[in-house]
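Notes to accompany the following structure.
All protein chains of the complex are present and in place, except for one that has been dropped.
Here is chain A:
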Amino acid sequence: MSRPNRPQRRIQGPQSALTDFLASHNISAQQIRLDAEARRRAAEAETETPAAPQDEQVTEAATASTSTGDGVSTERTSRAQTTVVAGAESAKRKKAQAAVAKIKAKKKAQKRKRGEDDSDGSEYDDLAEAIFQRSAPLPGQMENCAVCGKRFTVTAYSRSAPDGGLLCNPCGKELDKEEAAPKKRAKRVPGVISGRRQVQSKILDGTYRPGAKSLMTLCIETLAKNINLADDLGELPVTAVDKIARNLSKNRLIDARTLDLFLQPTVEDLFIYDGSKLGADDYIRIFQTAAKLKRLRVCNGVHFKDEVMDYLLSRHIQLEYFYLHGANLLAEEKWKEFLVQKGQSLTTLKVYWTDKHFTDEVLALLEKHCPSLTRLKVEHNQRVTGEGVKAIANIKSLRHLGLDLREHVHSDVYVHLLGKIGQDLETLSLARVPDADNSILDALHNKCRSLRKLRITDSEVMTDEGFARLFKDWGNRELKFIDFQKCRQLESTQPRENPDGIGLCSNGFRALMAHSGRTLEYLNLYGCRHISPEAFEEVFGADKVYPSLTKLEISFCEQVTDFIVGSIFRSCPQLRELIVFGCMKVKDVKVPHGKLLVGVPNAVGMVIDGDDN
């Protein structure tokens, strides 16, 4: 900033380098000192002048505006308000002028005392005006707020108003809020990088689809974000309500308040996908409100305790579908009571993640008390043993069975089970059965005729011969879903050698595809690493087509090459997702449009879809 009438430096003689430097930048130490003095004096002057007249002026203007504002349009009242502000401002300006005049007078007097002439008065004019333009009262002084007009003490943190003047603390906070809001919104806009990251994350979750989200999804996401505004979901279709429930659970938003949105006296299905924030009282409330409840699913239902079950038993609710996940506080006795009293109507029972209380004895009650049970799932269970599985074998109505037990169960028990109820089973899932051997596969071959879905995982004893025997001339209809992941030899000293053909290898794989290839929709061969490249090339040969296959998992099948992946894409027109983690021979493969190849070991990590058609 340069001033036209800068004073000449009065200090003669040697001067410091700093002074010289400052002088070359139009800054004079003398002037800074004078500025400070003037400011101090101005502050003094202000405290001397009484504030009362100004306040009066403001209140006068305000009362004038309110008296005229009776029955006039908002436009006029707003104009009146601006006049109030203008009045306050003009008062301030007058005060400032008076103070400037005072300073000038004082300065002149001082100079006269010092015996200097009065020639550079205009310089003081500039100075004083500059001070008041900045209008910065020092911390500790009193000042009137530029917005609300209240008196307040100026601190170092006092904010200045957008159109001059200072703000009191409450008004300053208000201004902070206004300015912070748009900043946050700007942050939330997804950038290119975060978008890409999101896509990769979705691919790994298996939920990726190119293109825009459906309108329903958009609405549900908006709703989940603003769920605290919703009082009632109204008459929404069941599918939409279920989607909302899923979306809320994903963000852990289901609590005592949001649960009410889903509780209606007429509701028949209640799916709580995350009940971790619900207490025992909330679960009791479900049975109090939803008297017609038929299907109940509770995930993470930690507080689904004895007292909740007691309450359920005291009501007339007849559940058909009961899915309980992680309810470890529910005692064995209560399970038994439940099955005895409410088992009659039960068609589906799924119990996940229990350590102590879901036992063989509970399973033994199913035969007698649940005559219409068709689906049973017992997973991540630490108590059920071979005894329990034998008890399941007596449930004649069973069509779908899924077991994932921690206790050791001998293969003979499963053979016994298949011998008794294998004939009508449509789903059989035996997860984590390291000791399961070929006798189970033979029992499947001999007994099962209606299977659509088969899962046997982690077997370390079953052999290629066994798998080949199972699928060769099997009287069962073609399957839709097969999961044989990690059925392979575990031999750390000689991992490549497999003289006994343990696990699902080439012949078993050929027989599997020959039997079910036409209808197969999902195939999981994760870790079946002894399937030879010849077998893959033969199965996915140029003349073979698998019209239904949509998802294929061949991770850690070491022999898979670029050529085999290309052949798979050619042979499976409906294939949407191919997972090839740990297939190190897959390097640079062309992925057809709209298909997904997950797990390629390169810098990109995943290939989404190629340009090839």
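Keep this in mind: contacts are C-beta pairs under 8 Å (C-beta built on N, C-alpha and C of every residue); 3 or more make two chains touch, one makes a residue touch a chain; residues count from 1.
One rule holds for everything that comes next: contacts and distances are computed from a predicted model.
One chain of this complex is left out of the view, and of "S-adenosyl-L-methionine-dependent methyltransferase", "Bms1-type G domain-containing protein", "Elongin-C" or "Ubiquitin-related modifier 1", the protein name its UniProt record gives is "Elongin-C". Residue A:Leu236 is the one among A:Leu204, A:Leu236, A:Val340 or A:Ala431 that touches the chain not shown. Note that of A:Gln30, A:Thr47, A:Thr155 or A:Ser214, the residue touching the chain absent from this view is A:Ser214. Hidden from this view is one chain, which touches chain A at 190, 192, 195-196, 198-199, 209-223, 226, 229-230, 233-237, 239-240, 608.
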